[in-house]
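Here is the structure we will look at.
Every protein chain but one is kept in place in this view of the complex.
Going in written order, the chains are labelled A and B, and every chain counts its residues from 1.
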Amino acid sequence: MGEFTLLTTDACLFALLAVAIVYCLQARRHEHLRAPWREVWRRPVAVGASVVLGAFMLVAVADSIHFESRAGSGDGDVLSALDIALRPLRTGSETTYSAPLAAYAYSRESVVDESGKLTRIYPRLVHGGAHLADPGREHGADVARRAAAGAASGLLGGLALSTLCVLAVARRRNRAPVAAARLLLAGRAGFPWRSLLGVSTALLIVIGICAALAPHYHVFGTDKVGNDVLYQALKSVRTGILIGLLTTLISLPFALALGIAAGYFRGPIDDAVQYLYTTLSSIPGVLLIAAAALMLDVYMTRHAADFDMLAARADLRLLALCAILGITSWTSLCRLLRAEALKLREIEFVVAAQALGVRSTTILRRHLLPNVMHIVMITTVLDFSGLVLAEAALTYIDIGVDPSMDSWGNMINGARLELAREPAVWWSLAAAMSFMFALVLAANLFADAVRDAFDPRLRQFGADRDLPAATRES
Amino acid sequence: MDKPPIVTDTPTAAPALLEISGLRVEFGAPEAPTVAIDDLTLTIARGETLVLVGESGSGKSLTALAVTRLLPTAARITGGRVMLGGDDLFALPAAGMCAVRGRRIGFVFQEPQVALNPVMRIGDQIGEVLHQHLGLRGAERQERTVEALRAVGIPDPARRAREYPHQFSGGMKQRAMIAIALAGEPELLIADEPTTALDVTLQAQILALLKAEQRRRGMAMLFITHDFGVAWQVADRVAVLQAGRLVETAAREAFYRAPRHPYSRALFAALPKLERRVVSAPPAAAEPLLAVDNLRVEFPIRRGVLRRIVDSVRAVDGVSLRLDAGETLAVVGESGSGKTTMGRGILRLVPLAGGSVRFRGEDLAALSAAALRQRRRHLQVVFQDSYAAMNPRMLVGDIIQEGMLAQHLGASRAARETRVAELLAQVGLEAAHARRYPHEFSGGQRQRICIARALAVEPRLIVCDEPTSALDVSVQAQILDLLRDLQQRLGLAYLFITHNLGVVAQLAHRVAVMHQGVIVEEGPVEEVLFAPCHAYTQQLLAAVPKIGDGADA
Partner (left out) sequence: MSAYLLRRVLYALPILLGVNLITFLLFFVVNTPDDMARMQLGDRRVTQAAIEKWKVERGYDRPLFWHADAGGVARATDTLFFTSTLQLFSFDFGKSDGGRDIGTDLKQRMGPSLAIAVPVLMLQLVVALAWALLLAWLRGSRFDAWSAVICVAMMSISGLFYIIGGQYLIAKLWRLVPISGYDGGLAAVRFLALPVLVGVLISLGSNVRWYRTVFLEEMGREYVRMARAKGLSDARVMFAHVLRNALIPILTGVVVLLPSLFLGALITEAFFAIPGLGSYTIDAIQAQDFAIVRTMVFLGSLLYILGLLLTDLSYVIADPRVRLE
């Protein structure tokens, strides 16, 4: 371990976390903020999704605490807490492809055996299954035994967590633990505990299995240069989450300030803002990103001396990508906010504030801003999943993150041609796709709940229906 | 708690067309339902008009929707039955119900603005009914469509049938909706507050039309309203609903002569009646508090490629008026007359096109933005929609304090909070209410908070823009009492904007009648309301539905 260093994106992520914490504290004190969140937490799907999101977030944060390794240690130049925790995965690389949980390499190699004969065999892996004396006989049983042990410890962890929750509920409601447990199981404890504990336990079991197998096998196999795929997939979590969050963080101030001001003041300010966002949004996003990425490449090549550290270079590129994505995405939010501000300025409480002699800046801050925040909240969570998916697509056409950076896009990009091999090398793709799917699905489900809770318009849905006459007394 | 017994009249001799018995409608979770309609029993005879009267939330509209099985998804029928001419409506299959709706029961909704399909021609919306229920097609259907429009008094019906709803005025839209409802030649017409969204003069026309059509066709009518004046105009019998329960049914004359149920009597007592009332005006001062001279407010009309201003709508076209301290001047007019815009113009909440607004001799129209902000503490405003008038994300205490902060009143937070408590007491609320959110209050309470907010900056004049129009009569009476009381105690002057002439008679000292952006008549209440000179004022007064006159004769 070495000296603590703070990459730019780390700082952004921590700043974002700080903002989130401040918001939570605010929300606790204000009923109008708390009410929609209570609505969100009433939904089992949202609670389950947030458990998954939380796990991903934890990985991202662990991967954002960076240390600069001392000179000569031979490791990469900057390591994160996650790298250190996953040391066996990071260092246990093979020479080339190997299938998930394999003990032998993917391709034959020519080896000279004891008798001096040249044979082509599947050689044993350096790390995967290295502890087995005779993989052919022991392999299956060993994997099963370890997986079962991992699953059992995961289940145990889940049960322990459940017990804690039951005790907490029992204490809070002044009930006997058994009664509290019954309440929880019946789903009548006022909070979807079943969903929370169910998803947590499932997650713990998966983690348990991986943790039990990972020191001895490559759970998701290895890639072309022999690196562990599970490790790559985990490292990519940070990239995905950063793109999803930082982009919004960068675009938010512009969209808020310009959108509200344009809607409230109208006139020339409105014309200018409208011109600005119409112009920016009329450039197709992909092309603007492509053009900017191209220019960034030229810039970095010319100023190569400034970007000597690989991590810093990749980091800057990530930040630039977020900024460009932010520029292409703020326009739609700005448009929404302007429209909302136009509506709000005519509403009586704004007129009443004007009649009371309140200054425009105060009106913007006190009356408009809090009443458009639900739009900001909804857009942020809705955009998140789209941005995570966009990263993969953009990286595929070489305008995404730096090729040296761990990302699902780079994993897919590197592996997509290998499907044509016989037998197909599918595991890198599968790992990247399933991680991405888990994150995006959780984000989408969570976003749905947030939108339903925050958008007042959606609540009055429910079209009329012919009532079944069967309800009447017979 | 003892509920007063339900008062019912003896059933009429005529055969019953619609029989509702034991109807029960619930909202919310089945385990803990909210009962919206509770054990409602009613009959309507053929050719008879039953008026269902009640305040908002009494379940009168839900009753109509339940009869036609058109309730919103959240509501359920959990008991009772509805018989229409011997057929059990709740036992019919969905297709059978389609044959009843539009054919045997016609339905007129409250807001023609939203009840007509905006992208379908008016003629097609009528023709649809003719096709569905009478199987008419082609030229015959066309002919009957035009006929239906002519019958409801739409001029040039052949051309109008090809137009879209947005090309119709409000009154015309309601006529078109009646034409749709009548197209299937129903036995029963349900009219759910059909005139509430309309001005009095249009209301009188629509009521006359409905009554005439009913008589011509011998059709029964279930008419829903909150207005006793309207009820008198159309009713044969009256039924009063209170919180989902029927409390009284009686023949019209008997009911209006002497309502028997205490709730009916309370409603009657709260009714602002258009009758002479001695309101002593304060002595006229040498200098008026407010003197408006030739005030003009215009909205530009932009046209052409460059959006140049080619013309303007003169919403307020040269209004002059004066108001003394402690006096109430009512401004009456129909929607679109410019009365609200004038109120906002006086407060300079909209840009002025000309004229002067002298407050204590100082012209507000000539002040700079900063100076105007300071003067704002003397002139305040109370709006109609008390829900929109308060930021839903602020506590009541902060809402009331907002003006004090802007005007630098109150030395410390503690001092301001003490003042908030005082103000809340003054408007009849409790100090603890300061720590709640606006949505936790009822409409009347919210309007009280809005008044407290206005009072917080110690104004001399309050512009009241239809402050009681969204309220039920009983609550309206309380708010009017409060305003009168505050005027006496604080010497406030009110510019009271309203369309309700009954309210004017109750509260105002003087009244100005506004029509198309100008004041057509102005003077003491006694003169203008009871001996009007101007033709428009006379027309307006004639259109007000009055209880006891012979409109039904």
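We adopt the following convention: contacts are C-beta pairs under 8 Å (C-beta built on N, C-alpha and C of every residue); 3 or more make two chains touch, one makes a residue touch a chain.
Keep in mind it's a predicted model, so treat the numbers as computed, not measured.
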Taking the full complex into account, find the residue in B:A32, B:V119 or B:A411 that is in contact with the omitted chain.
-> B:V119
Residue of B:F90, B:F109, B:F383 or B:Y494 touching the missing chain in the full complex | B:F109
Of A:A15, A:L58 or A:A291, the residue that touches the missing chain is A:A291
For the chain left off this view, which of B:V35, B:C98 or B:V544 is in contact with it?
-> B:C98
Chain not shown, touching residues in chain A = 275, 278-284, 286-288, 290-295, 297-299, 301-302, 385, 389, 392-393, 396-399, 408, 412, 416, 419-420, 424, 429, 433, 436-437, 440-441, 443-445, 448, 460-464, 466
For chain B, which residues touch the unseen chain?
-> 68, 70, 94-95, 97-103, 107, 109, 111, 114-120, 128-129, 132-133, 164, 166-167, 177, 180, 184, 303-307
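In this text, only the chains that are shown with their structure count from here on.
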Averaging C-alpha coordinates per chain, one finds the centres of chain A and chain B separated by a number of Å equal to 52
Chain A contact footprint on chain B (complex, rising order) | 69-81, 90-92, 94, 97, 344, 347, 349, 372-374, 376-377, 379-381, 383, 385, 388-394, 402-403, 405-407, 437, 450, 453, 457
In the complex, chain A residues that touch chain B = 30-32, 347-349, 351-359, 362, 366-367, 370-371, 462-467, 469, 471-473
